[in-house]
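A single protein chain has been omitted; all remaining protein chains appear in their positions.
Let's look at chain A:
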Amino acid sequence: MTRPSAKTVIAGFIPLLDSALLVAAARFGFAEEEGIDLKLVRETSWANIRDRISIGHFDVAHMLAPMPIAATLKLTSLAVPMLAPMTLGLGGNAITVSLPIWEEMKAHGADTRGDPGSTGQALPKTIGSRRNKSGDPLRFAVVHPFSGHAYELRYWLAAAGIDPDRDVEITVLPPPLMPDALLAGRIDGYCVGEPWNTISVQNRLGRIVTFKDAIWPASPEKVLGVTQSWADHNAETLQALIRALVKAADWCADWDNAEDLAHLLAAPDYLDCAPATCVPALTGKLQLETGLMLEVPGFLSFAGPDALCPTGADGLWFYSQMVRWGQAAYSQQDAEKVVRTFDDRLFREALGTGAAGNDLSQAPKPLFDGVEYDPADLANYIASFPIRARPTPV
């Protein structure tokens, strides 16, 4: 029973494992304990999430971390200033390729345990031999242009000397269609969140070659998205919601609860899949291929010290990749807007841990290739990439 004084919050979500905090908060009493009646609305596309939060159908939403940045910088339609006051999950994505591509990569020396440097290095030769055979470039799919998936895939390719805009094709597909597209031979690989990699592995369609936590350790994937205006008008409710979601995160992060969580998420109202496909990722396991289960404790994580607190440095990394791939132009003002979008103040106030003031000197862990990321020197960081989009002639 919800208390009569409970404040209703409507949240849009996409059926993915990292909608877990919202689902657990709504279903296991964490929201109610904070006086919130959390109503979840399942959506079919990120475009719908963006449109419906923008016009006020949703108060908050499960969003790809770069989406609130794209909205704040007016890079998409129906753009309104937004905030990402909390991370809803770290990691959780993987890159899967078709079995024939994997056989070639293996022949070119790809690491069998998901090392992104090694698997990436095996790709240029694979692309070359494919070009000699059929003339077709390799095709990859991601879930959205403004997504961690897009930037992780592109970073991995570019680190191996592959220009993602010239040497391969990258398209956008809804996650549930990716295994089918691999089966139909329409794509050769994809980057997506779980369970959509595992499903291809279990159906012997594909092979996981690397994953987000190996590309960029402990990095944010989904965030709680709110419009600036909703946050301003509902400050107390937002703080209560953050507290509820943090409690839900502690529960979800406990692997003893993984079976219960998998059953909840697999239900028809949420992911509508077999609970068994959800369990591995929720317990730090990743099946790279039939018979090869890798232990990756940080594969998908929901909690940990400060793990869910947004940082300006994380926001700026996404912005750096938007600029790198020609989705945005760099400016100091926009960089400041990005830092404000990923402001940690609301999160710290909600938990009573005081304001840290978005200290950029605490840079996140470097990415797999060891290239130093200094968020305080973003323009030079972007300029340092040998492969990046060239400005299109007007």
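By our rule, a contact is a pair of C-beta atoms (placed from the backbone, for glycine too) under 8 Å apart; a residue touches a chain by one contact, two chains touch by 3 or more; residues count from 1.
In the analysis below, contacts and distances are computed from a predicted model.
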Exercise. Given the choices "succinate dehydrogenase", "Putative spermidine/putrescine transport system permease protein", "ANTAR domain-containing response regulator" or "Amidohydrolase-related domain-containing protein", state the protein name listed in UniProt for the chain not shown.
Key: "ANTAR domain-containing response regulator"
Self-check item: Hidden partner chain, touching residue among A:78, A:107, A:235 or A:293
Solution: A:78
Quiz prompt | Of A:8, A:129 or A:171, the one touching the omitted chain in the full complex | solution = A:171
Quiz item: Any idea which of A:27, A:130 or A:144 touches the chain not displayed?
Solution: A:144
Quiz item: Which residue, A:45, A:229, A:290 or A:331, contacts the hidden chain when the whole complex is considered?
Solution: A:45
Exercise. Identify the residues of chain A touching the omitted chain, counting contacts across the whole complex.
Key: 44-48, 51-52, 55, 57, 76-78, 143-145, 171-174, 176-177, 327
